[in-house]
Structure formats: C-alpha cells, structure tokens
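Removed: one protein chain of the complex. Kept in place: all other protein chains.
Note that the chains are named A and B in the order they appear, and that numbering of residues resets to 1 at the start of each chain.
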Amino acid sequence: MGQSKRDFVSIDDLGNEEILALFGYADEFNEDIKAWSDLCPGTILATLFFEPSTRTRLSFESAMLRLGGGVISAADTKVMSAVKGESLADTARVVGGRYADIIVLRHQDEGSARVLANYADVPVINAGDGAHEHPTQTLCDLYTLWREKGELSGLEVVLAGDLKYSRTIHSFAYALARFGASIVCVPFPGMEIPDHVVERLQRDWNADVDRADVGDLAGITASKDAVYITPHKPHQQSLFTRISPQSVKKFDAIYMTRSQKERHEGANLDDLAYPRIGPEELRQASLKDTRVMHPLPRVDEISYAMDQDPRAIYFRQAALGVPIRMALVAFLLGRLKGWKLASPAPSGRPIYRSRSGVACRNAHCVTRREGRKYLVPEFWILSDVPALLRCVYCGVERRPELVGHTQSRKLHRSNAPEAARILPQRRVYFEGPAQAAAAGFGEDGSD
Amino acid sequence: MGQSKRDFVSIDDLGNEEILALFGYADEFNEDIKAWSDLCPGTILATLFFEPSTRTRLSFESAMLRLGGGVISAADTKVMSAVKGESLADTARVVGGRYADIIVLRHQDEGSARVLANYADVPVINAGDGAHEHPTQTLCDLYTLWREKGELSGLEVVLAGDLKYSRTIHSFAYALARFGASIVCVPFPGMEIPDHVVERLQRDWNADVDRADVGDLAGITASKDAVYITPHKPHQQSLFTRISPQSVKKFDAIYMTRSQKERHEGANLDDLAYPRIGPEELRQASLKDTRVMHPLPRVDEISYAMDQDPRAIYFRQAALGVPIRMALVAFLLGRLKGWKLASPAPSGRPIYRSRSGVACRNAHCVTRREGRKYLVPEFWILSDVPALLRCVYCGVERRPELVGHTQSRKLHRSNAPEAARILPQRRVYFEGPAQAAAAGFGEDGSD
Partner (left out) sequence: MGQSKRDFVSIDDLGNEEILALFGYADEFNEDIKAWSDLCPGTILATLFFEPSTRTRLSFESAMLRLGGGVISAADTKVMSAVKGESLADTARVVGGRYADIIVLRHQDEGSARVLANYADVPVINAGDGAHEHPTQTLCDLYTLWREKGELSGLEVVLAGDLKYSRTIHSFAYALARFGASIVCVPFPGMEIPDHVVERLQRDWNADVDRADVGDLAGITASKDAVYITPHKPHQQSLFTRISPQSVKKFDAIYMTRSQKERHEGANLDDLAYPRIGPEELRQASLKDTRVMHPLPRVDEISYAMDQDPRAIYFRQAALGVPIRMALVAFLLGRLKGWKLASPAPSGRPIYRSRSGVACRNAHCVTRREGRKYLVPEFWILSDVPALLRCVYCGVERRPELVGHTQSRKLHRSNAPEAARILPQRRVYFEGPAQAAAAGFGEDGSD
C-alpha cells in the first residue's frame, strides 16, 4: 500500500478543512470546465459498477476525462463475478495493480468499498455500497449548499420525504451536523428517520435533539398530502439541533427525496399521498429564499412547474457533481496544485478484531457475504460498559451480551463492572451464551 | 439555452449549403484520419443509447476520439430508466449540465431526440428515434454518393427492397429530392413505399411523381425473385421525379435494404423470395456504373460475391460515417476552422400548441409516451383549409375534423371556409365532436 495513499470510502475519510479546500478547487474548475485537461494526463480511473447507476458513473467518468485522464469501465460486473466468482480482495489487487491509478466502486454489499480500499494499492472511491454510504453524493450536496449560502455552519435545513430508507438523507444529516448546521425532519408518515441515525447524530457530533412542534413549517405542508406534519399525530417527529423550533424564521434549504419503494418490503404505503413540492406549496414567508434540493432522479415529488422557480437548485446540484468529483479525484491522485496530500487522520477509536466472537448483525454486511471467506470481522469499540461496537465495514452497531477473557476464559455480562477490567486486547465479545460456549468460554462457571 | 446552440435532430436541421460544407470538411478529415486530435480537446461527447445500436454508437465515439475529445457512454440505459424512471427532460438537464458538451441519443420513442434537444443546454444529435429519423445515416449516405459522383443534383437513384418500414430509405428519399436527385422505387411486393412518404415528397420538395412502367430496370430484376417489377402487377409502384422513365439510360446508384422483419407484424411475407443482389444480377448496360449502397448490416440481400465488385460501396459507406460525423460534431461544437456556426434557420411554419385539443395520432410519439407527463403537443400547421397538422416531435401528420374558436367557443368543420377566418392563435383543433364537447366547445349549436 502506498505511503500517503488516501481513500474516500466514507465522508468521515475527509477532514472538515479538506472538504472546504475541495470546495475551493471545485469552484475554480467550474469556472471553465474544459480548461483542466493538463492536470492528470497519463492516469487512469476505473469505474467498477456491480449495480447500475448510470448517472453516478457518468459523473465520475466526465470528471476524469475533464482532468485529462483516461477511463476504463466495467458496468456489467455482475456477469463477470457471477460466472467466475472473483473476490473483491482479488479484484482490488488486479485492477489496482497496473490497470488503474484510482478506482470507483459501486457494490451492493455494505462495507464492500472498505474491503476494496484495504486490498488495493491505489485510492478507492465509494460510489455507493448498499444502504451504507454514498459519500460523493453527500460531498456534492454539501458543496451545492455551500456555494448557494456561502457557509454551512448555522444553516437551517429541512429534510423531507422518505427519511427512513434514504442513505442519501442519513449521510447528509451526519455531514450537516458535523459542519454545525441545524436539521428539521419532516418525514412522510411511516418513513420517519430511524432511531439509530438520531443516536449517531447525538453521539458522534454532540447534536442536541428535541422532539418538537413543527407547526411553523405549515408553508411546505399546505397541500392536502402534507397532513403528516400536524403536531398531534403521535408518529410525527422533528429534530432540531442546537436551536429551539420557535427561533426558526426562515429555512435555508429543503432536501426532498423520492420514496425508496424498493426497500419498503411489505409495507402498504400510500404512494399517492407522498408529498409533492411545487411553487404553490412554497409560498410561505419562511420559505421565500429556501433552496430546493433533490438527489435526482425525481419521480413525482417535485413538480415540473418548480423547474422554472429560482429556488430550485436540483439541476445545479447534479451539474456540480462534476467539478467536485474533479477536485476529489485530483486530490486523491495528489495532483491538486498547491495542496500536499496528508496521510489519513487516525480515528482514535480502539479496534476489536473478532476472530471467534460476535459477527456483524447486518445481513448485508460484506463480512457476512462475499468477504466471509477471507475477512475477520472488525469493530470500533464505541463504549466499554455497556459494550457498544460499530462494524468497521458497514457501520452497523451492536451491543454484545457477553465478554470473555482470552486467558482465563471467564465470561461476564457486557454491562458488568468486571467487563471493564479486562484489557481491551484480552476481550472476546459474544452475542450470547451459546456462541461463547461453542468457543470454549465460560466453562468455569463464571457469570 | 446557448445563444447559437444548434442540434441535429432531423436532416432538415441543416441547410443545403451547410451539408455541402460538411462534406468538404469530411473529405479533409478523411485524408489523414489520425491528424485531428487538436480540434476538440477538453470536450466530452455522451452517447445515450436506450436501444442497442453498437455500430452507430462506435462510429460516433470514434469520431469524437479522433477529434481529441472524450466519450462517456450509457448503452444500457434501459436498466437505469426502468428502475428509477427519469424523464428525458431531466436526463437532458443532468447530462447536458456539466457531464457532456454534446449528446448523442438513440431512443425508441419517436420525437424523443427533439425533447432532449429542447431541454439540454448543449447540442443534441439524433442517432435514431424509433421509426422517425436517423439523420446521420442519411447524411452519411448522401456524403458517400456525393463523393462517388461529385454531385447530387440530377442523379438517378434506385431504392430497392423494403420501402415500407425502412426509416433509412424514407429519410434518404427526402434528402435526395431536396438536392434534386431522381428516385426510382423498386419495392419488394408488400413492402411498397407508403403514401404519406410520397405525399411529403410532393408537398415539401415539389417532386413530380409518376406511376410508371419500370421495365427498363429488368437488369436488376433478372433473377427469379424479382418478379415484383413486372408492370402489370397492380401492387407495383414506381416513382420518378422530373424525368420520364423512358429517358433513364443509366442508374447512378441502387440503395438496397434488408427486410425490416421485426416491423412486419403478422404479415406472412415470403422472405425466401426477398431479392438478392450480386454481380450476376447487375450485368445490364444501364447498371454498368451503378454504385451499390446498403446501410448495413446486410442479411442475405447482397451476396458476398458482390464484395469484390468495384461497384460495391457499402463498406466505404460505413467507413465514411466516421469523417462525416467528425465534421458534424466539430460543426455543432463550433470548432470547424473557418466556419462560423449560424443560428438555426426558422422553419417559417406557424406552430399550434394543443393544450386541450388534438393529440398526436402516432402511438409511438414521445408526446403520448414518457413525455405525456410534461409535454404539450405541438404541430406545424401545414395547411389551413382543410387543416393539416404535422407533429413537431415525430413528424406524423393528421387532419383534425373540427376547429373551435377559443373565445366564442364555436365549432367548424376544419374544411369549412369559416375555419380559415379564425386567427391562428385563436384556433383549437379537435379530432371529433366528443373531444370538442369534453373541452366545452360547440355548446351554441354551431356547425
């Protein structure tokens, strides 16, 4: 692995200062997008798309071509892998050998991009790994908002629509919190933001969260479809960070998402009632300067009439995907003039490698799918007692029931004070007694 | 939309002078095809192919690479659109935003390329929109013939084979008429040239049309398969423009097409009898210098023995697709040295926007398919009384039965003298009384 190699698997892989620097370079690129073909000649970007996502792929390929580099592309990799079954680890070493100087991966397994990054000698960019992350979308969303408003800190941003299954929304929420923006959640009923996302907002970025009345958002909910925000509905939820709802006089942006129908397995949701935003729905004073964002493609949730409205910035958002990806690619290749690529900042969190203990509980995690042949599950230890682990690959957290000592082979409940006294490198976490017994722990009657 | 932006959606989007200028540039490019990579550096061409057409796609991509530009390609866009259902209008704005500087579209809906052109900020080239047009094929056919013969005006060109369903043949016929060439139609029985094509040849280009004996073409019909040209068969048809059949001493070209089997729904045609051209069939004096053209791929309608014959120019025709597309792309990007890109010439025809009246009668028209969500049907008014409308998108014509007045809401038969007295901007055309009544017209007993 190269000494100063950097990857972009998660939005957390870039520091705030780095992100803001990329915005500056992107602005420069965007001024005359055809003028940068001298920046990366002789370099090759590979797009490996195990799932179709034409728009994302084209955006990356356009970015690399505009930097003067070349592109190789495998967008039908299902065919390849289905037939001959190569592992991600081997793909990383082959494609990252001499084929390409930077790799962009789209893959259905959560954590797959981290695997590719760990095994490839060249930088890896995550273009979507299942329901986990799609960090360049987040980067682009942040950049667009930053360009429009000149800053991110202190902004008031509404997240609307399907807040339950939209990976884009979750990542955007984390990033906004990280840059000190406030978030108001206005979910479509049944698509509320999940508790684990709220918990992470609180834990990782110290966001204050209040359940609050969002009556002053009536302007965006004037249509009959928008009954979901009336305050007395018990399933409603709103999330404010560091401000009280009463103080919100105007909203800087509304981020609208389509219904992730394909993920609402079995749920009988009334799609006809899904909210639809247009100039009519945005006439309230607090929404006068509100930018309307959408990751595209839209279905019906933003009307065509909105397209002519100066507040609509979703097409600009798509267009800015090219210069910001140019900045990212040039950054990872170490070709940004005036910028020295630093080594990645350490996360600082202890890591637990689970050779015989708990596995990730996420069935879509790469450690339980194709990576199971060669990967050891790894977790960040977020909390000692009670134990809380976060999968290094897919980010899903779990609370193991038991902790064992590798030498005494004694077992303790993971929330017992004795558990904290085991040195981290001596711990083995187990999901329960059966797993512990199978591994030969707990024989001497402990716990 | 850019001030001087030009598209190439229809062969009519270029003037005769422009077409002849492109031929000159293509000749220059063709002399040393590898010498032009300085013409379009830093620019990107996107190929969006919703239907497979590998040959056409590769021809465009080769042209752009030879001009020094880059290519991004989505040839499996069925996948994309099927899953997430983005509209052509949105695709136009996203891909034409920062991704690409020129877009090539292949799409099954007739009129789809016009939609893309209307919504994209960058030039759009139509690489085939259903059965409507495939204008770069026509441009290439014209160019090849022009190179071989030094001119187009006055040429005698035979169109043979499937004249009913071949889009290529129809477009070529229009273009030949426009440049003053004569056409002789020798259809395979059951695949005669449609009346609407003949009418358009007469109306748009003042072509003289005679039904005539084509006995003197016996040379190309000597095989037993060619019974179709005997003059006494009532379904036979031949079309001469501005000359009498007796005066034809030699033919400049035969344009042969394969049977468009996939479009002859239900018809029980005898494919075994489909004509087959080879040196044997072309021994007559009038065919001594006749160039044999074919859009490729061929099936069996031209024998392999023909390939060695100096009259065969179908492979040359395919090869010339690259330099002529280079000329077109450089032209639309404004990069042809010594040539200033002019604004498109106005068609001069009044346009009728049909908010509440007739829709296009073509079920494959984009206004009745994915465009129905956001497009208002538009028609050129070709004739006032009786009313004749041509769909701006797919080119299909219709004669609406009734005309209403937007203010008096009175109705008239579209061939009545009163109809002509309504100002064009006051007219609403209807397919019949039911549609008119539904729109609230005709209540006061008019007509």
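The rule is short, and it goes like this: a residue touches a chain if its C-beta (ideal position, glycine included) is under 8 Å from a C-beta of that chain, and two chains touch if they have at least 3 such contacts.
Only a predicted model underlies this, so the values are computations on that prediction, with no experimental measurement involved.
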Absent-chain contact - pick from B:R147, B:R203 or B:R298: B:R298
Hidden partner chain, touching residue among B:S62, B:Q202 or B:Q284: B:S62
Contact partner of the left-out chain, one of B:V9, B:A75 or B:I169: B:A75
Residue numbers in subunit A that touch the chain omitted from display: 41-44, 46, 70-72, 74, 76-77, 79-80, 83-86, 89-90, 93-95, 97-101, 373-374
Touching residues on subunit B - with respect to the absent chain: 30, 33-37, 52-55, 57-59, 61-62, 65-66, 71, 75-76, 296-299, 304, 315-316, 318-323
